[in-house]
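I'd like to ask you about the structure that follows.
For this view, one protein chain was removed and the others were kept in their places.
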C-alpha cells in the first residue's frame, strides 16, 4: 500500500506548478475567483483555453491517439489538483469533456478532422441538448423528432437546462429518429449548427441572478445527415458512454478543498460553530479526495473501479453546498449582497461591500443548490448507490 | 392569545409542588433518577403509586365519573410538569394509562367494580399483549386465537415485546375470535389472569442489559368469557381507542426538559460542541413543549386537536436520544461504564466510577434507541404525518 | 392558555391577508420590494397603527399583534420594511420622551408615507454622529435613520444631511440597502429609557421570525402542491416514500418553528429577549432548511427565478441571517 507520489510524479507536479505560476495571469485568477456559476465566463474561458492549447495541455484527458498528451490517470489528477489549488478557471466541459470523447470514439474520420481542431481552438463553442421539459433524468422519454429528408434531418423539439447555450454556436443533441421501435432504440446523436434557421435560444435566469441556463427551441431545423455521430439509432449507446465519462471523469475533492482554503483566507480565522462547520467540511472533502484516489488507483492498476465510484457526486454536492452557506454565514451582512450585474469581475458591477468574495457569496450559495439537482439529483444518486453498491 | 396561567392554575401548581416536596422521599427520587428504562422499577413504582392513591391523584387523567379528581387538561399538564421537574418516578402506564380508560369506557358494571379498584391498589399489575412476532405495527395480522368453549375461551398464541410482563399478574390482549370475517372484524379484547395454566413468560434482555421486555406464550389458556371487554369482535375498536389515548395522552416535553436540566446539573457547565448540542436539544424541547400546549389548549377550548398532534412522538424520540448520547459524551470514559447488575440503585450494583448518573448513562443511551422503534417506529410516524397533516 | 387570535386580531389578520393575497400572489408576483402605493394603502387601512403602541399614537403594538401581522407578510413573500421601518423604528420613537421625538414621524410611519430605516453603530458627539454603519436595510429609500449608536445613545438623522453618505447595495432578496457612512452628521438625540432599545430590537426580531414562519408555510404549501401534481416514472412524485418522509420533516420543522414564534410573542416581558433569541436560533435554521428542500423537490425549476420557491429561498436566506443569524442567536443564549 502506498499513497505517496513517485519521483517522476513529483517532478511532473512541479512542472505543472511552475507553468501555472506564470500562465495564470492576475486577470484569469481574478475572473476565476469571482465566478458565481459552475463554469468560467466566456472571456475568461477563451483566454485560458488558448493558453492551455498552446501548452499542449488543453485536452489532457484525451488519449494520445486523439491528440492528448498521453498522461496517466494520476497525472491528470495531479494536473487538476494543481489547477484547483492555483485557482485556475474551470473550463466549460460540454465540448472538451463530453463531446470530445464521443467524437474521437464514435466520429467518422471526416468528423474528427473537421470538428476536433475547431473544438480545441474554440472556434466551435458547444452546448449539450439532452434534457427536455418533463423528461427529468429519464432520457428514454425523449420527444425531439428528427425526420429524414434526403441528406438532411428535419429536427423539431424543445431542449431545456442548456448550460451556456447563449454563448454556444454548436449544439449536440439526442433526437428521436425512429418513433416506431422501443424508446431507447430510436434515438440518434446529432451535431447542430446553432446558426441554422429555426434554432432559438431563450434564457432561463437562475434564482441567483445568473444567466447560465437556457431553453433551445428547434423548429424545422435542417441538419445535414453528415452531422450525425455514429449510426442512426446508436444515440442511446453514445449517450450512455458520454454520461459514464462525465461521471467517472471528474475528481471533485481538489476543487472543494482549494475553495475551502481560499474562503478561510478571505474570512480570516473562523471561530466557534463556524470553525466547527469548516472543519467538518474539510474532513468530508479530505475523505472524498481519498475515495476518488482509490478509484483512480484501481483504474491505474488496470482494475475495474468498484461500486464506490458512484458515491462521489452526492458527497461533492453536499460539501459544495456546505461551503457556500458557510461563506454566507462567515461574511455576515456582507454575505447577503447581491448585485444584479454580471459577471462579478466586470467593471459594471457596483463596488463590493467588504470584499469581492463577499459580494459573490449569495449568488454562489444559490447556484450551489443546483449541484444536487442537475446531472442526476441526489435522490437519483442514492437510488443508484443502493442498487450498484448494495444490491437493493 | 395567552400563554400564562390563571391565578387558580398557579395556586394549583403550588399545591402540587408542595405535595411533591414532602411526598417524594429521597429513596423515591433516587430510584427515579437511576432508572435506566422507560418506567420505574416495581419497588419504586409500587411505593409511589400508593402515595398518589392515598392523595387521590393516582388516576388524575381519569374523568370524575370514573374516580378521577376532575382536573382539566391543563391541570393534568401542570401536574405532569411538576412531577417531571421534581424527579418523580414514571409509573408504568399499561394499567393506569391504557387499560384504565378502556375499562371505564367499555367495561361492564361488574368488570369496573372488580378491576378498577384492584388496578388502583396495584393488587393487579398489568401487561399489554398486542404485538406478535412478525406483526410489527400491523395489528390486523394478529394470529393469537381464542376459541369459544362454553363460558371460556381457549387461547393459543404468542405475544412479544411485553413490557414488564415478568412483574405483572394480569395481561390484556387482543385475540382473534373469528378467523372467518375480515381481519379487523374478528378481534376481541380479553383480560387474562397470568396465573392461569398455559401462560409462560420468557425474558428478552435488552442490549442495554435491562430486562424490560418479554415474550408471553399462551398455550391452551382457559379465559372466562366474562373477562372479555366489550362485544366479541369489538377488539379492533377498543384497540384504536386505546392507541389514540396513548398517543394523545402524554406530554413528552416536561420530562425531556427536566432531564436535560438535571443532566447539566450532574455534568457541570458544558463547553464547545457539547454546549451547543445541549442548547439545540433545549430549543427543540422548548418548541415541543409549546407544540404540546397548543394541542392542549385546543382540547381545553373544546376544539378538535389539529393534525399537529401526531408529530410529538417523533420529536420526543429524537430529543430523548440526543440527551442520552450527550450524557455519554459529557461523562467521558465514565459514561461508558455498564454494570450488569440491576436496578442501578440497588445495593448489589458495584460502586459507580465518577457518579451514579454516569454509571447509568450507557444503559440509558442503549434503551433510548428503542424510543424510535416501539409504539410506532419513527418511519411509521413520518408516514402518518405525511398523510394526516399534508394529505400525501 | 390560548394560542388562537382573538376577534380583533382575527379581523385585522383577515384584512391584511386579503390585501396581500390580492396584490402578492407568491406564485406569480414579480420579485422586488412592495410598491410604495401598496404600502401606503396598507397605512390607510390602519394596519401600521395596529403595530404601534398607544404611546406612539397606535392602537396595538403588542408582541402578538406584531407576530400575527408579520407572519401574514411572510406568507406573501412580500419584501417590505415592516420589521425595522415600522416595528423597531415605531417602537423606539414610541418609547422616546415625547419632548424629544417628532410626532409627525410616527404619523408618517402609521400612514405608510414615510420610510425610516434602523441602523446600529457610530459614535455621537457634539458635532453629530460619526462612523461607518455598514449595510442598512431599506437605507436608500429611507427619508430618515434611527441609529442606536455604540455609546448607547439613539439618534435621528435626516437622509438628506450632506454629511451622511450612502451608497446603494442590492441584497439577496432583491431589496435595496444602503452602505451608510456618517461624518459628523446632524443627529437629533432621542431620550429613550434604559432597556427600550433592546426591547424594540427584540420586537423587530420577533417580526422577522414571524416572517420566516409565514414564508415556511407558503413554501411548504407550494411544495406539497407541486409534488402532488408533478409526475415521474408514471406516478405523482408525492407517492414516493422518500418525498413523503421528507415533506413530513418539513411540516415538523414548520410547526416547531411556529411554536417557538408563539412562545417568543407570548412570553412574559422579562423572558421576551431570551425567547426571541431562541426563536431566531430555531426558526432561522428551520426556515433555510425548509426552503432548500422546497427548491430541491421542485427540481430544475426550483433554482430558476421563475417560481416562487426560488424567491422564497432568497428571502429566507436574508431573513434568517439578519442580526447575525442563528449562530449569533445561539451565542446570545449561551452567554
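Note that the chains take the letters A, B and C in the order they are written out, and that residue 1 is the start of every chain.
Please note the rule applied: a residue touches a chain if its C-beta (ideal position, glycine included) is under 8 Å from a C-beta of that chain, and two chains touch if they have at least 3 such contacts.
Owing to the predicted nature of the structure, the values given are computational and were not obtained by experimental measurement.
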item: Partner chains on view for the chain not depicted; value: A, B, C
item: Options A:110, A:195 or A:392, residue touching the unrepresented chain; value: A:392
item: Contact partner of the left-out chain, one of A:54, A:261 or A:275; value: A:275
item: Residue among A:50, A:74 or A:225 that touches the chain left out of view; value: A:74
item: Candidates B:50, B:66, B:334 or B:388 - the one touching the absent chain; value: B:334
item: Hidden partner interface residues of chain A, rising order; value: 1-5, 74, 275-276, 279-280, 283-284, 286-291, 293-294, 296-297, 300-301, 308, 311, 314-315, 379, 381-383, 385-387, 389-392
item: Interface residues of chain C (partner: the chain not displayed); value: 240-242, 245
item: Interface with the unshown chain - residue positions in chain B; value: 131, 136, 138, 160-161, 204-209, 213, 272-274, 321, 325, 328-329, 332-340, 350-351, 353, 362, 365-367, 369-370, 372-374, 377-379
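One rule holds for everything that comes next: only the chains that are shown with their structure count from here on.
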item: Chain whose averaged C-alpha position falls nearest the assembly-wide average; value: C
item: Chain centre separation in whole Å, for chain C relative to chain A (CA means); value: 39
item: Euclidean distance of C-alpha centroids - chain B vs chain C, Å; value: 42
item: Shared interface positions of chain C, touching two or more other chains; value: 330
item: Sequence positions of chain B contacting 2 or more other chains; value: 276
